[in-house]
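Notes follow the structure.
All protein chains but one are shown at their positions in the complex.
Chain lettering (A and B) follows the sequence in which the chains are written, and residue indices restart at 1 in each chain.
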Amino acid sequence: MSLPLSYSIRNVSARPARSLMTAGVIALVVVACTLFLGLISSLRHTLVSSGDPLNLVVMRKGSDNDGSSQLTLEAYQAIKYFDGIARTASDEPLVSPELVVQPFFRTLDGGRENVLVRGVEPIALDVHREVHVAAGRMINPSSGEAVVGKGVMGRYQGAQLGSELQFGRQKWKVVGVLESGGSSFESEVWVDVRELANDAKRPLPYSGIRVQAISPEAMRAVRQRIDDDPRYAIEAQPETDYYAKQAESANALYLLVVGIAVLAGIGAGFGAANTMYAAVQARTAEIGTLRALGFSRGSILWSFQVEAVALAVLGFLLGAGLAVGLAELIQVLIGGVGFSARTFTTNVVTLRVSLGDLATALVLAVIIGLAGGLGPAWRAARLRPIEALRKA
Amino acid sequence: MTTALIEIRNVSRHYTRGVDEIHALDNVSLDLQAGRFVAFMGPSGSGKSTLLNLVSGIDRPSSGEVIVAGARLNDLSEDELAHWRARHVGLIFQFFNLMPVLNALDNVALPLLLTDLDKKERLRRAETALRVVGLGHRLDHYPRTLSGGEQQRVAIARAVVTDPDLIVADEPTGDLDARNAEEILTLLRQLKNEFGKTIVMVTHDPRALRFVDAALHLDKGVLLEGEAAARADEAIRLAAGGGLVGALRTA
Partner (left out) sequence: MKYFGLIRANLGRNKLRTALTGGAIMLAVALVCILLTMPAGMNALLDTISSNTRISVHNKAGIVYSMPYAFTRKVRAIDGVAAAVGMTWYGGAYEEAGRVTFPNFAVEAEYVGDVYPDYKIDPQQLADFKRYRDGAIVGRQTMKKYGWKIGDRITLKSTVWPADLDVRIVGEITNERAPMLWLNREYLDEALKARGGSGLGIVGVVWVRAADPARVNAIMRTADELSRNSEAETASETEKSFFSNFFGSLQGFVTIILIVTGLVALCIVFIAANTASMAVRERSGELAVMKAMGFTRGIIFGTLFTEAVLLSSVAGFLGVGLTLGLTKLLSAAAGWNDTLGPLGAFIVTVPVIVEGIFLSLFVGMLAGFVPSWGAARKPVVQILHEVF
């Protein structure tokens, strides 16, 4: 015979103050972990979602990011017509030569950040299939124009559609906004590659080349050819690999989240156990009665665990609501959260609490409830009917 | 000298509990001499415990005066009352007398924390008090390893360790069996006889009549006098000797 669920639930609602304190502790842990988790997974999403599976990133041998590499015009021209490279409808090779520079930008509150400015040719939009013009239009070559990523817009002085944006040694007119499904391209500013090279006084015109292949096999072949080319010290890697490596440093942050979850979780578990032990003590007579009536030890154990889980779920609901609200508030108050990218530029991350994050938090809360409630439930189950009645 | 140690003048005590207005005591007056062992008796709700609380300074009357050992308790503030109790009264309760986390010696020494004595002196006096009540061999025992009777004896030791003028006991034998109750009452009688302590006790226990100098009866907040008091006395004696039926017949 097992105790009905309503017994456990009613016990939780019978002492609202005490239940709320315990649920409150779990709620706070849920908020803390969810916020951090949301931030880190948003960061990771930004990094991991960048990259087209059919694209290659070509850089000088030994460079780890396209901000530090330098390539010659000849190298570009050599690669351009390799077999296996996809073409546009008008038979142009989908090869995008690019120059990456990291100039200072002024934030709205007067601070200073490095932003990744990518000098491109018009074909870049075709090669980077995930990038789209969300507002305005793409730049015209040699016109002093710029398009800004969604994350850049509104974060820096002058980074608005139609405004003049100052960086490098000149002012640029913002004619469009780019979006790319939340990937790191939204933290970039695109301008004409020649104008940028001139402004930054770069001796070599390009820092990297992005190449789109026809198929995965073709991509492998093109990569092999580029790597083996004896004329130029260049190498290629799949774009997805390139960004995945950048995501690695974000993995260290997951360690931090796990650490927080473990420490906070154990602490909350102790707090929950405390309350549950007190509850067992207070209800000793009641438990004795139940046992005398014939309810088994297992059913008592089960009932207390259910109660603990109910408290945990209550805490989760409170915490989840608070976390989502706080995330929105943070977005409104401080906008995107900046992280350093490998290019020493700012990756703007939108703090978003996803369903996956909430699911993880729920699991954490339930574990806290189960673990914290296990000791007390065990003690309750082990009470002998006679002992319990005598204490009363 | 037979000066009144305790003077109670026209004292009433009422309070509200929830929606009810309770009249615990109604215009009670009495004098109690020093060196006497007196019991307050009466049915539940008669006001005997309330009267005891007034005498020991734990409670204040709604009207009237309470003068104990020359001090007008009405005039004293909360903190002054606390100081007064520490110096003049020793208390024994039915439950929760002892701190479960302290051993017998430390329990008895507890009220001495309110004095200026140093630790060595405090423990010495506590040990003496425990010997007086016959528990010199149980100094380091914790309450949970002492029987009910032993616990009450520790409580009595604690009540006398500060050498108070007045000892107040609220149902001291209520939770004990016959043999232990006898021991406790004997001990209290001894304190009065050998040390001249004034003892006021609230009790239900009919056996107590054999040990006390006088019994005061209360009913519904009023002190019973004359015939009513004598009848109450008789009823109790019969209950102690002849059983319940005999008592009911006389009442």
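We take it that a residue touches a chain if its C-beta (ideal position, glycine included) is under 8 Å from a C-beta of that chain, and two chains touch if they have at least 3 such contacts.
Nothing here was measured: the structure is a model prediction, and the numbers come from that model.
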Which displayed chains the hidden chain touches across the whole complex: A, B
Omitted-chain contact residue, chosen from A:97, A:158, A:338 or A:373: A:338
Residue in contact with the excluded chain [from A:12, A:85 or A:101]: A:101
Going by the touch rule given at the top, which residues of chain B touch the chain that is not shown? 17, 53, 56, 58-59, 78-79, 82-87, 89, 91, 93-97, 99-102, 106, 110-111, 113-114, 119
Could you pull out which residues of chain A are in touch with the chain that's been left out? 18, 21-22, 24-25, 28-29, 31-32, 35-36, 39, 43, 60, 62-65, 67-70, 101-104, 107, 111-114, 167-169, 199-201, 233, 246, 249-250, 252-253, 255, 259-260, 263-264, 266-268, 270-271, 273-275, 277-278, 326, 330, 334-342, 344, 346, 351
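What we mean here is this: only the chains that are shown with their structure count from here on.
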With centres defined as the mean C-alpha position, give me the chain A-chain B separation in Å. 72
